[in-house]
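Here the complex is missing a single protein chain, while all its other protein chains stay put.
Let's look at subunit A:
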Amino acid sequence: MLNKKFWYLLVVLTLFAFLLVACNSDEGGDDPDDEDEQEQQDDNNEDENNEEEEEEEGPVSGGELVGAMDTAPDGIFNPIFYSEAYEANILDFTHESLAGQNDNLEFIPQLAEDWEANDDQTELTMYLREGVTWHDGEEFNAEDVIYTYTAIASPGYTEAGGIRTTFVQPLVGYEEFSSGEADTFEGVEMVDEYTVKFHFAEPNVNPVYYASYPIIPEHVFGDIPIEEQPSHPATLDAGEVIGTGPFKFTEMVEREEYVLTRHDDYWQGTPYLESIKWDIVDQSVITSLLESGDIDFVADPNGVPAADYEMVDGYENVEMIEQTDFGYQLMGFKMNYRTAEDAEAGTINPDNWVENPDVADQKVRQAIAYAINRQGMVEGLLRGRGSVINAPIAQQFWAYTDEVPQYEYSTEEAEALLDEAGYVDVNDDGFRENPDGEEWVLDLEYPTGNKIREDSAPVIKDDLEKVGIKVELRNPREMSAYSNDIIFNDSEEALDGLDLYLIGWSLGSGDPDPTGLWNIEAQYNISRWNNPESDELINKALQTPDAFDQEFRTQTYQEWQELFATDLPAVILYAQNKIYAYNERLNGVDPLPMGFINDPHLWWVEDAQ
């Protein structure tokens, strides 16, 4: 009996072995074919290349392009519910907004041909383009715009997981509609089939920004209750996602590849490329696949790591584009703590804040800025692929200015300032004591997840110790644990007297307004910087009607940046560069400051069949 069982087992195992051997030999048989095919293809390519060289090349229709992402999208292909950059990589091809942005970050017509605002900018009339078709052939019109904005404002949107209410909050009647008190949303009004009016509750300095959210089709989603939208096939499944963009999302192998096929009736003309495929490829393999030509481009959100720049640059078939990222890394001073009760209750009340004496002195903060060799960090850690910036506004914005205190690396300046502030070494232990002669140690904490940022922490410690500041480097923690404490639970006890923190911000390209990060009562004002002058300036830059004049806003933001750099709630360490790489067979690439994907209907490949 037992014997029999044993033999069964053996037979099954042997069968399995045969099966695999069979597969292997089959594969063996397949392989040479594949190679032949490839060689043939290569031959074809060479031929075509030769031909093209002879007759001077122009855009050719057809061909497939393969892009690489290092992480798979979560899978929500609906602009009003998506949440991350990998999904955006697909939605950027499939969906469009009423207005786009150009190289100078000015808003330019996209699905809207033109727009006008009334004098006090409380009304914005968008004139929609006619003859735009959705991927399923339906006509795009004002109903879709009304639907998209109403959906974001509707009750149940946030419960369903939506987080984009920023775009509807300033519109008239948002509160009433989202709470269910009103049956209709007054913020967007359909004037006629191709005209939509946005009504703002208050005069708005940048109304087009709010009107530039990607539009989803009313004829697809109109009858679906908002809470079912995130799990609806039209949100999740390839072939069901409908937009107006130059490419349709047609096929996917979840977490492995996502295929976009051209939208023949695209309003700016049929795209040249037949299809674009996103392969999900581990970061460590991307560069070799670029070299071998298996993938054609790698772009947002991570691009090519700075450390690999030289190597990839050496590949003959690969072109590179390097541009400044929208954002910066900073080392903040924890100037004030919230009380434990406030943090618990989630209230932000500056009157209750507890000052952190360790970094309370402005001169100390300035000295620390002088003591950190930021240029050295850019050279060393970023391999030169980045820049030192001094103000917390993205460099690409009209509002950015470099005419603020620079804090160029200088141990002398740092030491002089520290001496002046009374922080001197009184007990000859090599480290400075505070003005009362007590031990003065700065606790620095940082999150894991960004290698360069992790590496910068010990460099900062080293730099500060050179001028006699004792720094206690805490063990790094993963981002969710770290951010939970420093942002939401920032009482002195919970943070155990934290003084310095590292964090990075990616900024939006829509408007330079720094309210969300640096307003006194902003949750993300992690320093708990309490400078009424700063709030005054930030608000002034948004104060209508003066702020309708961009010159005025620029002026005001420059004053604010100067204030920031003087009072220094944080040292802005550096802005990293984005490094995009693509195969030279791809033509027509023209990245925008905020991303690689721009006018992909104009991309074309030389070896298209």
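Couple of notes before you dig in:
Assume contacts are C-beta pairs under 8 Å (C-beta built on N, C-alpha and C of every residue); 3 or more make two chains touch, one makes a residue touch a chain; residues count from 1.
Assume contacts and distances are computed from a predicted model.
Between the listed names "Peptide/nickel transport system permease protein", "NAD(P) transhydrogenase subunit beta", "Cytochrome c oxidase subunit 1" or "Stage V sporulation protein AC", the UniProt record for the complex's undisplayed chain reads "Peptide/nickel transport system permease protein".
Residue-wise, the contact with the chain that is not shown comes from A:522, picked out of A:60, A:522 or A:608. Considering the full assembly, A:165 is the residue among A:104, A:165 or A:566 that touches the omitted chain.
Per the touch definition above, the residue from A:60, A:289 or A:424 contacting the chain not shown is A:289.
Subunit A meets the missing chain through residues 2, 5-6, 9, 13, 16-17, 20, 23-24, 26-27, 30-31, 34-35, 38, 72, 74-76, 81, 83, 158-161, 163-166, 169, 230-231, 236, 238, 251-257, 259, 279-282, 284-285, 288-289, 292, 294, 346, 478-485, 487-489, 505, 507-508, 516-517, 522-524.
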